[in-house]
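As you look at this complex, bear in mind that one protein chain is not there, while each of the others sits in place.
Naming follows writing order (A and B), and every chain is counted from residue 1.
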Amino acid sequence: MSDALAILRQGRRRRWRRRLLVTGILVALALVLAAALLMLGNTIYPAQDVFRVIMGEKVTGASFAVGTLRLPRMIAAVLAGLAFGAAGAAFQTMLRNPLASPDIIGINSGCSAAAVTCILLFNMSGAAVSAISVLAGLAVAALIYLLAYGREGASGRLILMGIGVGALMDAVVSYMLLKGSEYDIPAAYRWLTGSLNAMRMDEMGSLAIAVAILLPLALVLARSLEAVELGDETAHALGARVERTRILLILCAVGLVAFATATTGPIAFVAFLSGPIASRLVGTGKPHILQAALVGAALVLAADLLGQFAFDTRFPVGVITGILGAPYLLVLLIRLNRKGSSL
Amino acid sequence: MSVMHRYVVEGAVVGYGRVPVVHGVELEVPTGQVSVIIGANACGKSTLLKAMARLLCPSQGAVTLDGQRIDKLPTRALARTLGLLPQSPIAPEGIAVADLVGRGRFPHQGYLRGWSSEDEEAVAEALEMMNIVDLSDRSVDELSGGQRQRVWIAMALAQRTDILLLDEPTTYLDIAHQVEILDLLSELNRTRQTTIVMVLHDINIAARYADRIFAMCNGRLIAQGPPAEIITEELMREVFSLDSVVISDPQSASPVVLPKTRVKHQPTDCDARDCTVTSAVDAA
Partner (left out) sequence: MPTADAAVNAASAALPAKPASPAPASFSARGRRRLAVGLGLLALLLAAAASLAVGAREVPLADVVRALFGSEPYSFSELAVRERMPRTVLALAAGVALGVSGALMQAVTRNPLADPGILGVNTGAALFVVAGLAFFGISSLGQYVWLALLGAFLTAVFVYAVSALGRGGSTPIKLALAGAAATAAFSSLISALLLPRIDVMNTFRFWMVGGVGGAEWESLLVIAPLLAMGLALGLAVTPALNALALGDEVAKGLGVRIGWLRLAAAAAGVMLCGAVTAVAGPIGFVGLMVPHAVRLLTGPDQRWIAMLSALYGAVLLTTADVIGRIVARPGELEVGIVTVIIGAPVFIAIVRRYRVREL
C-alpha cells in the first residue's frame, strides 16, 4: 500500500510540475510576444518607452503610436486568443474529437453571416452589428444543439449538424458578398477574415468583460468535464450532470467565440489549433482549457507579428493562422498514422 | 466494511423512446453478494442494468435504494453508493492509468475541494487490488485488452461504492483473462462485502461466480435463485431455446451447461406467450 502510494504521489507530482512549468512558460511567451507587438512597427520604440506609455506618462511620438495604435491591437490579440483557445479546447474535449472546434462546426460562420447581412443588406455598422453577431452565434449554436438533440449520444450528431448549418451560413455569406455594393465589401470582409487592424480601446470593453466572466466559468466546469470526457454512461455513473455541464459549457464557449468574433472577426483555426498544442505540451490527464487559452493568446500574437512584418504585403492575422492550419492537418495525419488512434 | 442496503427494482418498465424493452421486472438485489443477469441477446438485460444504474428512467415502476427512488437522490450522493462500469467506456486519448483511475474520485470531490490524501489512498488501493500499480504511469492507449479492463474496474473501485454494477465486464477477453477479472471481482466481494451485479454472456462462467442468477427472457424476469437450483435443462430451453445437458462441475459443484444441439427455427418458448417462472426458489 505505501509503495503504491509513493509511486502514485511521485507520478502525480511529476505531472503537476510539468503542468505548472508549461503554464509558466506559456505566460512568459505571451508576455514577450505582447511586448514585441508594442515595440515593433514603423518606428521601433525601446522597452522603457513602451513601459512609460503604459504607466500613463506622455512620451513624444510613442504615446500615439504605442498608446493609441499598438496597445488596443495587443489587448485585442490577447483577449481574442484567450477566448478562441479556451472555447476550442472546451469543445474538443467535450465532443472528444480534435477536429470539433467551434470554427469548424459552423458557429463562427453564424456570427459572420449575421454581421455580413447586417452590413450589406441593412447598412448597419458599429456596435449594433457586433451585438447582432453575438446573438446570431448563440442562436446558431442553439439551433445545432436542438437539431442534434433527441436520441442518445448527441455529440456525434452535434458535429455533423454543425457542419451542415455552417454550410448554409457560408452560402448566405457568399450570396451577400455577391449582391452587396462594392463600397461596403471591405467592411464586410473584416467579418470574414480575422483582423486586428484599427482596433480602438473603447471596442475592447465587451470582449474584456466576456473573457473575465466566461473564462473562469469554463475553468470551473472543466472539473465536471473530467467525468463527461469518459462517455455519457460513465459520467452519469460518476454522478456528473452530463446535460447541464454540456449546455453550460457550450454557452460559455459559444459566448467566448461570439464576443471575440464580434471584435476581431473570425481568426481562423486558433480555436482548432490551441487545444491540441496545449495537450501536447502538458500531456493529458486533465482538461487543459487554461493552457489552451494561453496557447491561443500566444498564437494570435505571433501570427499578428508575422502578418505585419514577415512579408511584403501586410496580411491580416486570420490569414496567417489559417495557413498554419493546413500543415497542422498534415501533422495530425502523420501522428495518427503512427499511433493508429482514432479521431 | 460495507453497509447493507435494500436495493429493489419495483415493477420497472424500461425502454428507449416509447418502445418498452423491459416489461415490469420485480427483483431485490441481495446485498453483499454477487448477482448475475443472464439471458439471450436482446432480452433486455443490459437495459435493466442501465435502469438500475439510473442511466435510463423507468416509464412505470421504480428502482429504489433503501426505500428512496434513485432518480430522486442527488446525483453525486448516489454515485458514492452505486457505481457502474458500462460496456464500452471511453478513455481520453493519452491519459495515464493513475489519472484515469483518479477520475473515479469525481463524486467525492466538490468544485472547491482539491485532491485529498483520501483520494490518493483510494486510488492506490484500487490499483493494488487490480495488480496494476506498476502500470500507473503508462498511457491507457498502450495497454492490452485485459489490462485496460482492469484499469476500468480499478476506476470503479476507486469510487468506493457499496454496490457495483458491471455490463459484460469480460467481453473481448479470452478465457484466462475472463477468469482473472471475475476472480478479482469475487475477491472484492469477499473482502469488502461489495454488492456486485453484472450482466454476463457465458452461462457457465455466470454459474461459477454468481451467488444468485436472474434469468431474463423477452424483457421479463423468468427465474431467479442460486445457480445450482435454477440452472436446469428446462430453463436453458426456455431462455436460449437450447437443448442441453446440465451436469455438476467436479471442482466447485456449480452447474455446467453442455449444449446438445440448437432447436431449429422454433421461436423461444416464452415468445409473446406467458412466461412461467420455472423455479423461483428463493434461498436467501
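Here, a residue touches a chain if its C-beta (ideal position, glycine included) is under 8 Å from a C-beta of that chain, and two chains touch if they have at least 3 such contacts.
This one's a predicted model, so the numbers in the text were calculated from it and none came from an experiment.
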Shown chains touched by the chain that is not drawn here: A
Among A:Ala6, A:Ile54, A:Ala127 or A:Leu160, residue touching the chain not depicted: A:Leu160
Residue of B:Ser59, B:Ser88, B:Asn131 or B:Thr191 touching the missing chain in the full complex: B:Ser88
Among A:Tyr145, A:Trp191, A:Phe259 or A:Phe272, the residue in touch with the chain that has been omitted: A:Phe272
Sites on subunit A contacted by the missing partner chain, in the whole complex: 97, 99-100, 103-105, 147, 150-154, 156-157, 159-161, 163-168, 170-171, 174-175, 177-179, 192-193, 268-269, 272, 313, 315-316, 318-323, 325-326, 329, 332-333, 336-337, 339-343
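The working rule: only the chains that are shown with their structure count from here on.
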Centre distance in Å when subunit A and subunit B are each reduced to the mean of their C-alpha atoms: 43
Contacting residues of subunit A [partner subunit B, same complex]: 1, 3-5, 7-9, 11-12, 15, 93, 96, 151-152, 220, 223, 226-227, 229-231, 233-234, 236-241, 279, 283-286, 339, 341
Partner subunit A, residues of subunit B touching it in the complex: 16-17, 50, 53-55, 75-80, 82-86, 88-96, 98-99, 103-104, 106-107, 109, 111, 115, 120-121, 123-125, 127-128, 133, 136-137, 141, 156, 159, 165
